[in-house]
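With one protein chain held back, the other chains of the complex are shown just where they sit.
Let's turn to chain A:
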Amino acid sequence: MADKQQPLPAFNVIGLTRQYGEGAAAVHALQGIDLQIPASALVVLLGPSGSGKSTLLNIMGGLDHASSGECWFFDQALHQFSEKALSLYRRQNVGFVFQFYNLMPSLTARENVELVTEIADSPMAADEALALVGLDHRLDHFPAQLSGGEQQRVAIARAIAKNPTLLLCDEPTGALDSATGRTVLKVLQQVNQQLGTTVLIVTHAAATAEMADRVIHFADGKIREVIENPAPVPAEQIVW
């Protein structure tokens, strides 16, 4: 039983399922997930392709709807949200980082960040966010003028600039070499530790698990194992 003194978890997921298609062609991406994620944790979701980890991330990020079950973000019932409410939820609470960065090619690094700070309630300055990811010298460069790692760091700066409660990262190092990947992971860890942002990282690079507070292993749409990690390793020490 939850202690009354204990704060609400960032996420409380109960019996969550997600099914695509109907009948024989139906794909059961999630088959009854139960999960709690404490606020300010850094959680890594591991598992092979198609195991359901990205589907869960998308539902938690308000990009997709569950077929059944509940998904609570603190005291908000995401599973009951309308399309419009989800949009507002993303706008106020969630920062996204994707495998392919998804920067607007027509905006400079600073402008990409401002894209989000313009519509956020209490954002940090774009320059500050870029300084946090070590890109204060590349403010006026367009994405085409940046390396892959730099682009991903701009994406992270864009994600954190609005001071989100939650940072969702889907394969953030998937398109990067290992040295650059480490830099990116280091930034994510730093955001988690300095700003207290809850960070969820979906990956199939098992080594990433070493930097997490908690590791959730996925297989065939179910959680196979949850491992607590009392001593996370600094990202720069990860080898893969």
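Observations
Just so we're on the same page, a contact is a pair of C-beta atoms (placed from the backbone, for glycine too) under 8 Å apart; a residue touches a chain by one contact, two chains touch by 3 or more; residues count from 1.
The rule we apply is simple: contacts and distances are computed from a predicted model.
For the omitted chain of this complex, the UniProt record lists the protein as "ABC transporter permease", which is one of "ABC transporter permease", "NADH-quinone oxidoreductase subunit N", "Cyd operon protein YbgT" or "Quinol oxidase subunit 3". Residue A:G148 is the one among A:G15, A:G50, A:G148 or A:P234 that touches the chain missing from this view. When the omitted chain is restored, the residue from A:V94, A:A157 or A:V184 that touches it is A:V94.
Contacts to the hidden chain, counted on chain A, fall at residues 58, 61, 63-64, 87-88, 90-92, 94, 96, 98, 100, 102-107, 111-112, 114-116, 118-120, 141-145, 148, 151, 158, 170, 175.
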